[in-house]
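Omission of a single protein chain aside, the complex is shown with its protein chains in their original locations.
The first chain written gets the first letter, and so on, giving A, B and C; residue counts start at 1 in each chain.
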Amino acid sequence: MSGADVYAKQGFGASSGFGEAPALLIVDFVNGFNDPQMFGGGNIPQAIANTKRLLAFARGKGLPVCFTRVVYADDGSDAGVFCMKAPTLRVLTESSHASQVVDDLAPIAGEYVLRKTQPSAFFGTDLAAWLIRRRVDTLLITGATTSGCVRATVVDSMSYNFRTVVVSDGVGDRATGPHEANLFDMRQKYADLHTTDEVMTRLA
Amino acid sequence: MSGADVYAKQGFGASSGFGEAPALLIVDFVNGFNDPQMFGGGNIPQAIANTKRLLAFARGKGLPVCFTRVVYADDGSDAGVFCMKAPTLRVLTESSHASQVVDDLAPIAGEYVLRKTQPSAFFGTDLAAWLIRRRVDTLLITGATTSGCVRATVVDSMSYNFRTVVVSDGVGDRATGPHEANLFDMRQKYADLHTTDEVMTRLA
Amino acid sequence: MSGADVYAKQGFGASSGFGEAPALLIVDFVNGFNDPQMFGGGNIPQAIANTKRLLAFARGKGLPVCFTRVVYADDGSDAGVFCMKAPTLRVLTESSHASQVVDDLAPIAGEYVLRKTQPSAFFGTDLAAWLIRRRVDTLLITGATTSGCVRATVVDSMSYNFRTVVVSDGVGDRATGPHEANLFDMRQKYADLHTTDEVMTRLA
Partner (left out) sequence: MSGADVYAKQGFGASSGFGEAPALLIVDFVNGFNDPQMFGGGNIPQAIANTKRLLAFARGKGLPVCFTRVVYADDGSDAGVFCMKAPTLRVLTESSHASQVVDDLAPIAGEYVLRKTQPSAFFGTDLAAWLIRRRVDTLLITGATTSGCVRATVVDSMSYNFRTVVVSDGVGDRATGPHEANLFDMRQKYADLHTTDEVMTRLA
């Protein structure tokens, strides 16, 4: 039996759907993750292009919008095990070019730009509180990488009981294999998957 | 370039190593995850067998040991989005056979048996506090499934700055593809991977 | 200048008000906290009587209701620093009479009964997720003790951005001084204070 068959037989892969109050979360679309010489590559450029469309739509609808950036202290005083596994991450400091949101998605006043040091946008941040303040019940997630910070954020989003929607062509990864494998895991257990166009149609 | 090449070039896949004070965390090795008619199958039986050897070793060394169980309220009052994605999970209640730790790994007095409702053993539990109390700095993780609760737990373990070791033949999954894909992700970004024998040699 | 004057001058003590979706949280009204020979005394009996009225009202309105209990493992495997400061707490185990919700407030099906080991009902629990699932934006809090688990829960409730209402005659303490001092702190910085009657009028 293939993986998908086993999951279906055991009752996974049902839909959690949309609620009444969505927000858009854009994970780590910063310059360093859009640069193949740093942490980028693969299908990330296309994911940014799709996110640009979705961001315009979300702004038109007045949805809450949150961006995340990975930011470590200049002196590395908050670097931990993640930076042992991937020491290059430490270049992402407050003022480094690599840690700024890409120009195509530049945040505007009132949108929340969240610093984080770990994969999940919820870990060690007040993202849950920010969403509660706005009575959000559905989180639309784009960003990079699918197999890294997006996946970690999706698991926490679901764990906090937000209906979680992975925008399947709005998330990208430096390599195709992990991208596809993580879309599979997330669809089976944690989130619904929809394209940018599907999300916009659904919320129109 | 294959996925592994890209990761290597970008600086991922370094080792976080062992610290001085390890603990053993056994994720969701309960009857329901050892039953192919429920949530089990694949290489989970072998992973339990290897965990049995590692558990005996850990007890001999006096390491802190923690087990997790997925437990929902009998009336479903705490079921959330996870149970929307996988409604069958709700059979895992306090007294159900499916939610008891498998006989081969039966906990003994002083070992912590933790209830959880979400994938990560850290989410909505006091596991971090329990580990802090014992000054643990290294978490050895076995359990099921590799692509589900193990992966989620590993990400949080690393995020809390525990040096995290995935016991590669002590974790199992209902399907081979997600098992392998998640071992890849975890090794690149979150944890070191070692077999049961390697862990025992390292800690001997 | 008295304390209240200083707080007023510096801009504290404003109101956070009610939102649109309240829930009722009843903190640690278990037998042990209603027994002056254990952890009870003071004005706790009156607070339980008022909570009984508010609980009936909340059920009539169909509000989400959550109870907390302090529960430690029978073998003490999860006892930590709190049990060093107050070793007597360890008698509160899953099946002990002392850790059961008082008869006057017996939970009914669908109400959430939450185990906790620390003062705050949010710490190491999935309470935030449970409230998010119900889109709650306002938390009405009764329970014991005002200076202990109620205060800790109120701070976390506010930190998660729930508009927080302390039911001033529905919270009780073993001693009057800490009861009053903590009502002062909470009103200045974290929550609005209303009597049971005021809350019922407001939500009628």
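By our rule, contacts are C-beta pairs under 8 Å (C-beta built on N, C-alpha and C of every residue); 3 or more make two chains touch, one makes a residue touch a chain.
Owing to the predicted nature of the structure, the values given are computational and were not obtained by experimental measurement.
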Of A:35, A:126 or A:198, the residue touching the omitted chain is A:126
Consider the whole complex, including the chain that is not shown, and state which of C:52, C:69, C:133 or C:163 touches that chain.
-> C:163
Residue, one of C:22, C:41 or C:172, that touches the chain absent here = C:41
Can you list, in ascending order, the subunit C residues touching the missing chain?
-> 1-3, 6-7, 10-17, 38-39, 41-42, 80-82, 84-89, 118-120, 123-124, 147-148, 151-152, 155-156, 158-159, 161-164, 174-178, 181-182, 184-185, 188-191
Touching residues (missing chain, whole complex) on subunit B | 19-21, 126, 128-133, 135, 137, 159-162
Go through subunit A and note every residue touching the omitted chain.
-> 73, 75, 77-78, 80-81, 109-113, 115, 117-118, 123-126, 129-130, 133
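In the analysis below, only the chains that are shown with their structure count from here on.
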Is the contact between copies subunit A and subunit C built from the same residues on both sides or from different ones, judged by whether over half of the numbers are shared?
-> same
For the sequence-identical pair subunit B and subunit C, what is the superposition rotation angle on Cα atoms, to the nearest 5 degrees?
-> 180
Could you give the separation in Å between the centres of subunit A and subunit B, each centre being the mean of its C-alpha atoms?
-> 24
Could you grab the centroid distance between subunit B and subunit C? Build each centroid from C-alpha atoms only and quote it in angstrom.
-> 34
Can you list the subunit B residues in contact with two or more other chains?
-> 80-81, 118, 123-124
